[in-house]
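One structure is given here, and the rest of the page talks about it.
Every protein chain except one is present and positioned as in the full complex.
Right after this comes chain A.
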């Protein structure tokens, strides 16, 4: 046999003439992916099938939905929520969940970041034929993240963004009259959060962050159908399905701590892929006591905006008051809050958040499913 490439050695020839690896599931097509969970080598079609089926199993085992539910997909335009929208639509059609699906996006007002990713969400709306609701920090709070950062700098801006986003998502969901918000958090994200809670010694959050479904301070359920989906598979799924997603780091997110946790996790995963699931299981071990504690907490509403709160003022109102009065640190540190209080009551003219109207009667309490 004469090689067309005289410079090739024996290994190259082997590489050329060896038959392609066959899929471990169908034994027919060429394998294109090594699954991080199982080490199995599988073909493209089998990959789509097992990925979707595993999410379906996660959904049915945790009994996340019932027919007729209105479900909002928290859509950022990024890989996870884009794949989630695609898979939710696929499963809703295939298994006749009977869900009404919506896309819900929050516009934080970050020029060059969120405005670009919202364009992706708008394309998703067309591609998946789902109604889209965009709620902006600007219309809800009167502040964009750009404006917040120009006032407070980049140091604590993630605190503001996190609190504002959570309440904005709930208000957006309430305006869509949905029962349920699903988010694209994947197994890697959850393992990373477990690690961060361990590093911070935040045992209360540790168990809670692994729950597949939570009800939080409000009555709208929040679930993570990708709880057991590896990031690698989500990205591969998007790649092979040629899904349209947006991928740029938030320009204000120098969350170095999370970055370190992520890098550490990826190193662990490289050494042993099951590390992700092992860490999630570790977090789950803390679950039970936390559930007991959660049910004991009394429910109050914020006296200023009517949103669920465990204090007189909800976190968003506290942060907003600090911003409006030029004392943004107020909600971030205890001492600064006291200083704010010492300055007297909030002025009449203070900009506040529109009063929160619960759109529906009380929901039945959600069963917090324990994964098996």
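Here is the rule we go by: a residue touches a chain if its C-beta (ideal position, glycine included) is under 8 Å from a C-beta of that chain, and two chains touch if they have at least 3 such contacts; residues count from 1.
The working rule: contacts and distances are computed from a predicted model.
Not every chain of the complex appears here, and the one that does not is recorded in UniProt as "Ubiquitin-related modifier 1", selected from "cyclin-dependent kinase", "Ubiquitin-related modifier 1", "Prenyltransferase alpha-alpha toroid domain-containing protein" or "Protein transport protein SEC24". Residue A:267 is the one among A:28, A:267 or A:312 that touches the chain missing from this view.
Checked against the full complex, the candidates A:33, A:73 or A:320 give a single residue touching the omitted chain, namely A:33.
Hidden from this view is one chain, which touches chain A at 5, 7-9, 11-12, 15-16, 21, 30-34, 41, 76, 78-82, 184, 186, 188-189, 231-232, 234-236, 239-240, 245, 247-250, 253, 262-263, 266-267, 269-270.
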